[in-house]
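Structure, as structure tokens:
And now, chain A:
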Amino acid sequence: MKIVKYAAGMLGAALLPTGAALAAWELNMPVGVTELSRDIHGLHMMIFWICVLIACAVFGVMIYSIVKFRHSQGAVPANFDHSTKAEIIWTIIPVAILVGMAIPAAATLVKIEDTRNSNLTIKVTGYQWKWEYEYLDQKVKFFSTLARDSDAARQTGSGVDPSTVPNYLLEVDKPLVVPVNAKVRVLLTSNDVIHAWWVPAFGMKKDAIPGFVNELWFRADEPGIYRGQCAELCGRDHGFMPVVVHVKSQAEYDSWLAEQQGGGTPAAAAAQVENAAPVTAAAAE
Partner candidate 1 sequence: MATEIRDPDRKRGIQRTLLWCVLLAATFYFGFIAMAVLRSH
Partner candidate 2 sequence: MAHAHDAHAAHDHHDDHGPAKGIGRWLFATNHKDIGTMYMLFSLLMFFIGGAMAMIIRAELFKPGMQLVDPIFFNQMTTMHALIMIFGAVMPAFVGLANWMIPLQVGAPDMALPRMNNFSFWILPFAFTMLIGTLFVPGGAPAGGWTMYPPLSQQTGEAFPMLIFAVHLMGASSIMGAINVIVTIMNMRAPGMSLLKMPIFVWTWLITAYLLIAVMPVLAGAVTMLLTDHYFGTTFFEAAGGGDPVMFQHIFWFFGHPEVYIMILPAFGIISEIIPTFSRKPLFGYDAMVYATASIAFLSFIVWAHHMFTVGMPLAGQMFFMLATMLIAVPTGVKVFNWTATMFKGSLSFEPPMLFAISFLFLFTIGGFSGLMLAIVPADFQYHDTYFVVAHFHYVLVPGAVFSLMAAAYYWLPKWTGHMYNMKLAKAHFWLSTIFVNVLFFPQHFLGLAGMPRRIPDYSTQFADWNMISSIGGFGFGLSQLLFAYIVFACIRGGEKATDKVWDSGRPQGLEWTLSSPPPYHSFETAPEVK
């Protein structure tokens, strides 16, 4: 294992000179910026540690048996072939553990499904291969597609090193903008095939299905830029329709919204999309 990792490190250093600086040896699910994502992270860690405990016990007995009862060391086999008591114990204990896991999971699930009392409703429509965002009560509507520099770099044989592209494949021309601390209800549907809208930092993912409307909600409590991707295979460019959400303070959001509404005709909005790409790309850190 160590040798392999070492070799990999060498190879990586050789092939991807700047990769090391950008890449992260990420091991775990990051904690998000919504209550739901923190709850989910908590559940994830709880189950993980329960599994680790069970693994220690089960693997411990296995390893003990492998080390201790070796034929080559002259171990003499016992001849027992069942024990009703043991079997009842190892049926009951897992049931108890599972009940212990199910209760908090069910509580979180109830919270996730409660989309009432939202402050803002946004309709998200999946297209092959872009997202359309519509602020239902504000008459704002625009498409969000992969940023141009990522799109250029991702072409086969482009010759562009992805590590030189800021937020490679995770940047769009025109991000979704939402206010901080607002309960945002997202209505999901699709215009062609099934897509899934996912922002890991919000903890939520849901399918966008043609002819049907799904909903999810999030309340981001920290301003920032949050990135995700389409998470349901949707054809050729499934890997190239990212989701980017800018969470802004209420004041910044309001001025952004006013600006959008100022050029409220669809044609103007479309023109804005055209203009937005280079601007966003240049401004991206």
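Candidates were picked such that all candidates are chains of the complex that A comes from, given by their letters.
The rule is simple: a residue touches a chain if its C-beta (ideal position, glycine included) is under 8 Å from a C-beta of that chain, and two chains touch if they have at least 3 such contacts; residues count from 1.
It should be emphasised that the depicted structure is a prediction, and the values quoted were computed from it without experimental measurement.
The listed chains 1 or 2 are all part of this complex, yet only 2 touches chain A.
By the touch criterion stated above, chain A contacts candidate 2 in their complex at residues 1, 4-5, 7-8, 11-12, 15-16, 19, 22-30, 36-37, 39-40, 43-44, 47-48, 51, 54-55, 58-59, 61-62, 64-66, 69-72, 75-83, 86-87, 90-91, 94-95, 98, 101-102, 105-106, 108-110, 112-113, 153-158, 160-163, 167-170, 192-194, 196, 198, 200, 203-207, 209-212, 214-215, 228-240.
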